[in-house]
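Worksheet for the structure shown next.
In this view, the complex is presented without one of its protein chains, the others remaining in place.
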Amino acid sequence: MNKVLMLLFVAGLAIIPLVSGDFYINLATQILIAAVFALSLNLLVGYGGLTSLGHVAFLGLSAYICAWTSTKLGVAPLVAIGLSLVITTIMSALFGLIALRATGLGFLMITLAISQVLWGLAYRWASVTNGDNGISGLTRPSLFGLSLDSASSFYWLTLIISIFAFILMAAFAMSAFGSSLQGTRDQARRMRALGYNVWLIRWITFIYSGFWAAVAGLLYVYYNKYIHPSALSVTASAEALLAVIAGGAGTLGGPIVGAALLVFLKNYASSFVERWNMLLGFIFVLIVLLMPDGIVPGVQRLIRRMRGAQS
Amino acid sequence: MQFWVVQGLNSLALGGLLFLLASGFSLIFGLMRLANLTHGAMFMLGAYIGAGLMRSVDGVSLWVAAIAGGLGVALFGWVLERFILRRLPDNPLGQVLVTLGVAFIIADACLLIWGGDPIPIPAPSYLARPLFVGGFAFPAYRLVVVLIALAAAAGLYVMIERTRLGAMIRAGVDDMQMARAVGIPVSRLFSIVFCLGAGIAGAGGVLAGPILSAYPGLDADMLPLALIVVILGGIGSLMGAFVGSFIIGIIYTFGTALLPDLAYIILFLPMIVVIAFRPQGLFGHVSA
Amino acid sequence: MSHATPALEIVGLNKVFGGLRATQDVNLHIVQGDRRLLIGPNGAGKTTLFNQITGDIIPTSGQIKLFGQDVSKLRPDQRAHLGLSRTYQIITLFPKNTILHNVALGLLGLSNERWNLFRPMARASHLHDEAQTILESVGLGAMSNKLVSQIAYGEKRRLEIALALAQKPKVLLLDEPLAGLSTQERLTVKNLIANIPKETTVVLIEHDMDTALDLAESVTLLHYGKVIVDGTREDVISDPRTREVYLGH
Partner (left out) sequence: MTISRRHLIQGAAGFASMAGLSAGVSTRALAQSAEPMRLGLLTVKTGPLASGGIDMERALTMFLKERNNELAGRKVELIVADTAGVPATARTKTQELVEKNKVHALVGPLAAFEALAIDDYLREVKIPTLSVAAAEDMTQRKPNPWFVRGTSSSAQCAHPMGEYCAKELGYKRMITIGDDIAFGQEMSAGFQRTFEDNGGKIVQKLFPPLTAPDYGTYVAQLKNDVDAIFLAFAGSNGFRFVRQLNEYGLLSKVKVVGGMTALDEAVLRNMGDEALGIITTCWYSADLNTPMNTKFATAFRDQFKYDPGFYAAGTYVEGQVLEAAMTATKGNVEDKEALMKALRAVKMETVRGPVRFDEFGNVVGDIYIRKVARKDGRLVNQVIKTYKDVSQFWTYDQKAFLAAPVYSRESPAAKFLEN
């Protein structure tokens, strides 16, 4: 039953370009990109109990590497993509060594600090990053001779990559390793006594999460064909974190729902509600008051209760 | 010579300003284990309340405005704690969501009420002139900020170390379960401390006004600074917040002057080093 | 393994917190298969000693040896892989998960499968079968699909032990396994402990002397972090220093 629903959902996503205009297709593409990014953050926040306020470091790093190598070094798209993924993953391993010296608020701050250092570099290291002007002029590569310039073709590619990302991140969360990870979140001390190397589990998760953030970064930069230091700002990190928490941290659907909500409010509802920032704030407060674990767990509970009432 | 004297005084002034910002955050975190991400917005709200008051009512002095800003934000803090945060003990992610959400609301409300242009907060006229320190001109008001920060630190120290309320706070910081067990009214204590922390932030916003002004974005500029100070000094330690403020003041002031290329990251590098090698901060006992 | 090598040996162990000496020059020699009871008033440093044996706390000086191997520099998880296991005085379980999953985590910890990033945990049926067997053995088999947050306190105590037993420990540290239990429950848990295989070495902290002394073969009395008396059950009970520590001067 659940599988049928999932397939229907994916089929529904796949036909969006056939039934709507470019604007909505682009909106859907952005939701998918934000969802991949939120899912990667969710591995840390939801499953690992490690609240990061600097996850854009990896999205931004991979986007900048791709834009820089493509436009300034002129390397082929596949090489640029490969370099972005490899370098970002290596950097996440290095940053993980530093960040995982702390947990809790310390971890939050150190991830914030790392992303702020990268943000500062993006502004200041203008010979590479163009500083405040950002890097423009990136073109989308073609795939097996198919151009990705149209909104719908890029959407479909994004959809396929997002589905892959979702499957691989879901498998990670539900694997034996994922169980261990959740154990370290809930009872780190006991996990050590049970023979788990808690630090190593967290570090591997940090790297895996960094890799998927890099994938989101590539989608982001090819979608926008432009990268600017604001992609590395605290606000961007906070938005992703809020998406994860609002949707439901530690659930597979939560980050997707949260990302959709945030992208929708920011880019669409803002056309009708002048004070959309305030609306966003009120929605967050309401979510916390009504569904303290986030939307997905909250709705699940509601459905269970309604079913219970019927029987 | 002039460089060192003036920048030294600048470090102190920035340190004093940071203490007014961070002490409330530290107090709240120490007792409630709550990272109040609304803190920057509360600081800004205080600044706007003060600026609005001084602008619309003639003859209101900075000191009266600071008290008004402090009380106004404390009241706001009371509502926030009483009706929202109280429902979220042991839900750190929910706390992150709600405190950031409220920060969004405050920021947008300030923009709506006071507009997008910066509003100056004048220093009292007798402090608006520069003072000559060893032959070098230095703004008199900035020196007063250092004095205010010292007085606030002393006041908080006395409150925490010498009063009944302080004793209860210390008990709660050390061991919450024990405090509950011996009959300390923990939820009332939380309300009081949250109000107090919010009030200090609000008053701090007004007192920082003659230096920073009230402008949109002040909240986002200040929140990371509060976090840096508290992390560096040690979470929940008043002493840590105090020393942390002045260390950051020195690092920032001399760092940007001597190593201008590092201006963007000068605040974050020391923090990374401190957390990496001393996760509990310079003065903290508990790990961050 | 020769009987000359003790299962757990502690040599000259010291731990200083600030000015407080929580462990003072402790030497212990526990042979394989022993049932050792650690007693002492509150604050005698019993749990602190456990925490140093498991590696949760790093001693200021001294050595801890498992079957002759110095483990003082090893992490807690590495010691677990050498056959060390423990329970906690304050219930330390995974409250969001089922009882079965709790025990399965205990099994997984020593299996290389824990590094499998993609095979679903739900499909690890052998782990779940084995966990079910262990739960049957502690009398929790019928409720294996309940969440930890839904079961009674006494059941949690038994689950604590089941989780440790899942590791098939060679040395098992039990920290007040009877704390907070009713008379009836005490009896159940006591039987559970009594039925632990003989080759497992058990070190036990317990305040309930009536029950604990029945289980113990040897006893160590700690006071202010120091070993006061150490010997067979009968020796320690009859020693005047024991009386002094417990009854005052």
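By letter and in written order, the chains are A, B and C; residue numbering begins at 1 in each of them.
We adopt the following convention: contacts are C-beta pairs under 8 Å (C-beta built on N, C-alpha and C of every residue); 3 or more make two chains touch, one makes a residue touch a chain.
All figures in this text were calculated on a predicted structure; none of them were measured in a lab.
*Asks:* Identify the visible chains that the left-out chain touches across the whole complex.
*Replies:* Displayed chains contacted by the hidden chain, ordered by label: A, B.
*Asks:* Touching the absent chain in the whole complex: find that residue among B:57, B:79 or B:137.
*Replies:* Only one listed residue reaches the unshown chain, and that is B:137.
*Asks:* Would you indicate which residue among A:30, A:111 or A:175 is in contact with the undisplayed chain?
*Replies:* Once the missing chain is taken into account, the touching residue is A:30.
*Asks:* State which residues belonging to subunit B touch the missing partner chain.
*Replies:* Output for subunit B: 3, 6-7, 10, 13-14, 17, 108, 111-112, 115-120, 122-123, 128-130, 137-139, 141-142, 210-213, 215-217, 220-222, 225, 252-253, 256-257, 260, 263-264.
*Asks:* At which residues does subunit A meet the chain that is not included here?
*Replies:* Listed in rising order, the touching residues are 21-24, 26-27, 30, 120, 123-124, 126, 131-134, 136-137, 220, 224-226, 228, 230-231, 235, 266-268, 270-277.
Please note the rule applied: only the chains that are shown with their structure count from here on.
*Asks:* Compute the distance, rounded to whole Å, between the mean C-alpha positions of subunit A and subunit B.
*Replies:* 32
*Asks:* Just the number, please: Cα centre separation of subunit B and subunit C in whole Å.
*Replies:* Here the centre of subunit C sits 46 Å away from the centre of subunit B.
*Asks:* Hey, which residues of subunit C end up touching subunit A in the complex?
*Replies:* Residues 54-56, 75-77, 80-81, 85-86, 88, 92-97, 101, 104-106, 108-110, 113-122, 124, 163, 167 of subunit C touch subunit A in their complex.
*Asks:* Show which residues of subunit B lie in contact with subunit A when the two form their complex.
*Replies:* 29, 35, 84, 87-88, 91-94, 96-98, 100-105, 107-109, 112, 220, 224, 227-228, 231, 235, 261, 263-265, 267-269, 271-272, 275-277, 279, 287-288
*Asks:* Using the touch definition up top, name the residues of subunit A that touch subunit C in the complex.
*Replies:* Of all residues in subunit A, those touching subunit C are 168, 171-172, 174-180, 182-183, 186-187, 189-198, 204, 208.
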